[in-house]
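Just dropping this structure here.
A single protein chain has been omitted from the complex, and every remaining protein chain is retained in its original position.
Take a look at chain A:
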């Protein structure tokens, strides 16, 4: 009987040597004359164990990790093709605590299936949501998505169903579905993982959005820093076209829908929806003033649904299991699950999908296991470069849109970067301003000029030149940027800066600064 061996092919695993492992496994299979098949799956998201190799045995899947190419021969010697014991044995991957504690709805198949096998996708519950949607009226699809409580996972948290309703209600010959896959925030890799690990779920979500709003054309705008994700999505779109999921008729329905993959060109600001639309149109990625909303005048001036990858990839489960099923997870107004990305200086870094409501402390200390360096956690930045730095004193904050807002933070795209006690928060605050200066589109003054002045002011503080005056100035500047910028780049840069100043004042005190300068 043929053995199936899973070796992840996502870029996280590739960066840790998965390609060399796959080559070594191939070599051993040939040399030993074993009847085996290698599947390049996505990652389950346990990056401290990647490359995690799995074998299908009579007792189910058995995992080994982290596997290096030099371990492969000894794995075969230990009989790993039948689940034999080895020092890298992890047992049943589903029973690993990091996996067992999750609620995987959006990521149900990621790391389990062959990403570009449609048979695998359907065998694991794929396409049920789309088939249900095909049989429904657009308004009923929109209603179901609205009732699920799904909110934009890109960071803004705007209710997805309401966006869709505006597009459905706006007349237009041509409407578009645009997927924002410009995942530029540091600490976030959920979009990349789903595109590389389960691309059909995104295609299915976009097709449902098309049916719900009478949009016939979809674009996935993927950042150019993700060449592997672009390649997998291109392949998956071709497979979906051949299978009649995309094309002139979606699964035999009267409506057509097709998807085109577009690559970004290295501009962080294009993650902002209106500058993304300009970029797709072939213009400078400059932010547009709202109104008009993209839902009314979006891509090429046409009604456009623009959603983040995870928002769209969460739609199939809503259409499959129903609004109530999805809504029953979560807390407050944050319904469903959220794929939390635990990154940076952390022992157990990876992707952890769970219902809203865990506290920040549970995520960092219990799930993440503290820092990789073993030193105390000093700060965690939640929500990417525009998110606030949280000190340990705020570790009781539950993971929820509103609870984070109450503490002057944001959950953003749910990325968490952990820093140990060697972090210098003045340096981090300066970086936030510097990054904003590099990436500003230049349209509005608070962002374009404010960020540069912010870097200069923090440099003066570092040099201990009238420190009290500089602190007052940077606070005032942050206020201007927060309320005067057109989009979240200038508007949210004050979050990391002010949270660093407020929660870690010792790093900004003249004495500390003077000492550091010596």
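We take it that contacts are C-beta pairs under 8 Å (C-beta built on N, C-alpha and C of every residue); 3 or more make two chains touch, one makes a residue touch a chain; residues count from 1.
Going forward, contacts and distances are computed from a predicted model.
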Candidate names "Potassium-transporting ATPase KdpC subunit", "Formate dehydrogenase subunit gamma", "ABC transporter ATP-binding protein" or "Multicomponent Na+:H+ antiporter subunit B"; UniProt protein name, chain not shown: "Formate dehydrogenase subunit gamma"
Given A:158, A:300 or A:483, the one touching the chain that is not displayed: A:300
Sole contact to the chain not displayed, among A:81, A:280 or A:295: A:280
Chain not shown: contacting residue from A:106, A:297, A:341 or A:499: A:341
Residue among A:56, A:338, A:423 or A:458 touching the omitted chain: A:423
Chain A residues that touch the omitted chain in the full complex: 11-12, 14-16, 47-48, 50, 183-189, 191-192, 224-228, 260, 262-268, 279-286, 300, 341-346, 349-351, 372, 381, 384-385, 415, 417-420, 423, 428, 431, 435, 438-439, 441
